[in-house]
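A single protein chain has been omitted from the complex, and every remaining protein chain is retained in its original position.
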Amino acid sequence: MLDAILVMSGLALFLGGVLGYASIRFHVQGNALVEKIDAILPQTQCAQCGFPGCRPYAEAIAEGRADINQCPPGGDANIHKLADLLGVEFKPLNASHGEPKPKSVAFIDESTCIGCTLCLQACPVDAICGAPKQMHTIIAQECTGCELCIAPCPVDCIFMIPVQENISNWKWKQPAYLKGTA
Amino acid sequence: MNSPYLAQSSSVAQIMVKVLLALVPAIAAYVWFFGPAVLVTIALASATALALEAVMLKLRKKPVKPYLLDGSALLTAWLLALSIPPMGPWWMIVTGTAFAIVIAKHLYGGLGSNPFNPAMVGYAVLIISFPVQMTQWLAPLSIAQSHLDFMSQIGYMFFHALPQGAQLDAFTSATPLDTLKTQLHLDRPMAAIMSMPVYGAIGGTGGQWVAAAYLAGGLYLLQQKIISWHVPAAFIATIFIASGAFHLIDPAHHASPWFELATGATMICAFFILTDPVTGPTTPRGKLIFASGAGFLTFVIRTYGGYPDGVAFAVLLMNICVPLIDAYTQPSVFGKKK
Partner (left out) sequence: MRALHHFNGGVHPPEHKCESTLRPIQQPPLPEKLVIPLHQHIGNSAKPLVEAGDTVLKGQMIGKAEGYVSGAIHAPTSGKILSVGHESVPHPSGLKDLCIVLEPDGLESWIDLQPLDPLNMDPSTLRNRLRDAGVVGLGGAVFPSFIKLNPGTGKRIKTLVLNGAECEPYITCDDMLMRERAREIIEGAAVMRHMLHAEEVVIGIEDNKPQAISAMREAAGQSMEVVAVPTIYPGGGAKQLIRVLTGIEVPAGERSTDLGVQCFNVATAASVHRAIRYGEPVLSRIVTVTGNVRNPGNFEALIGTPMDHLIDQTGPLEGSTGAIMGGPMMGFDLPSTAVPVVKATNCIIVKSDALFPKKPQPMPCIRCARCAESCPADLQPQELYWFAKAGNFGKAQEYALFDCIECGCCSYVCPSHIPLVQFYRYAKSEIWAQEREKKAADLARIRHDLRLERIEREKREKAERLAQKSAQAKTAENSQPEQK
């Protein structure tokens, strides 16, 4: 009887020690987790998640203040990646934050633009160039398609144009063959 | 359509048909030395396999025709039929085939996805479930005390009925490997055992010629490039070396390496069972490791195990290791040789 108790408690102490050591040795830095989450997020900086950018949202996820399904530009694919990273169940995109859309870039109709600079201040990635009373234009390569510039424009001269498939971004499709074979 | 626009005129069905063709000499030898009962076993197993294959394909919502005609179910049936006693009861044949096709093959994803050799799974199930029936082998015609005519054999298989006065023991016998094991247990000297009528010049009477026919079929497959040399060579060499070493050390308790090669399922395993591409490794080095492992396990089970032959278990045990073997034997890529 006594043997059993001694053995069991010895074992418990040993395993507890191992677990305790592991939790210190393999402790994941809070920041490291934020970095990993931030690396998955699409960096659109659109704030549709309810946070003022991708990094604040990543911090919120890491601290458990936000759910993983609040990012429409990332879509289901990113939610899967976040679920894998955090070891939680996948859940479909929360529609209250918006619907996923095809990747678009903003375009300024230069004949209507009055050069008010309001969109410049709204752009989270400084992808609009212009100056007061000067016509503005969007650097298409840098535009993340966040749509934050559309609302402030007093003359509604900004449009979203979906990115067209061209020869340099064209992709080979997965071979599709008769269902059931292979 | 996309490139390449050209394709060699080969198909899965063609490969399977060639393997079936390569089995024909062995079946002929079987019939010659042991009588035609094996044909009934093969026919019954084939019918069962095809029927169940069709049912499973339907259930899995796969196109029936191309898969049924690929010949893989037929090959499984033949290999199983050739591995079990030729005059086994019909329900045993059906059970074994059903297990092979339904569970070992289709429940694991069908052609190309099964991790275990279906025929060997069928065999393993039968030898564990029905050890008595699985050891009632037909004696070679040349040494059997009496003969049972073909119709009576069929009668025994389907109705478990023997003609008046016929004794089961008179026309069945243990296999050469089985006999060796029992006799060694009785402490009889090796020379005396080997002079028993069930033994021929190298292996078992009759059985050695069937083995030779498997070898011939296997050479045909090698010539046709259906199989590569790695698996049969490694398997045969390992058995030969292992049994040869033990034979040299202790000839009184270990048969000669030639005997090990010519008896049991060594040859059918080397050329037809281990070479199943689906359940084997794909890399050349992997094939060598896989087949050597199977050879060694076969020898160990034969020598120390409870079953007379170890091929089925050796194959299944090595099947488990295939993903690991493949992962660790990746050949180096062009330009990145170490």
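Each chain carries a letter (A and B) given by its place in the written order, and its residues are counted from 1.
To be clear about the criterion, a contact is a pair of C-beta atoms (placed from the backbone, for glycine too) under 8 Å apart; a residue touches a chain by one contact, two chains touch by 3 or more.
Predicted model only: the values in this text are computed from it and were never measured.
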For subunit B, residues in touch with the removed chain: 1-8, 10-12, 14-15, 63, 66-67, 70, 72, 110-113, 228, 277-278, 280, 282-283, 326, 330-337
Touch list for subunit A against the chain that is not drawn: 38, 41-45, 53-55, 124-127, 142, 144, 165-167, 169-175, 177-178, 181-182
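One rule holds in what follows: only the chains that are shown with their structure count from here on.
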Computed distance of Cα centres, subunit B from subunit A, in Å: 56
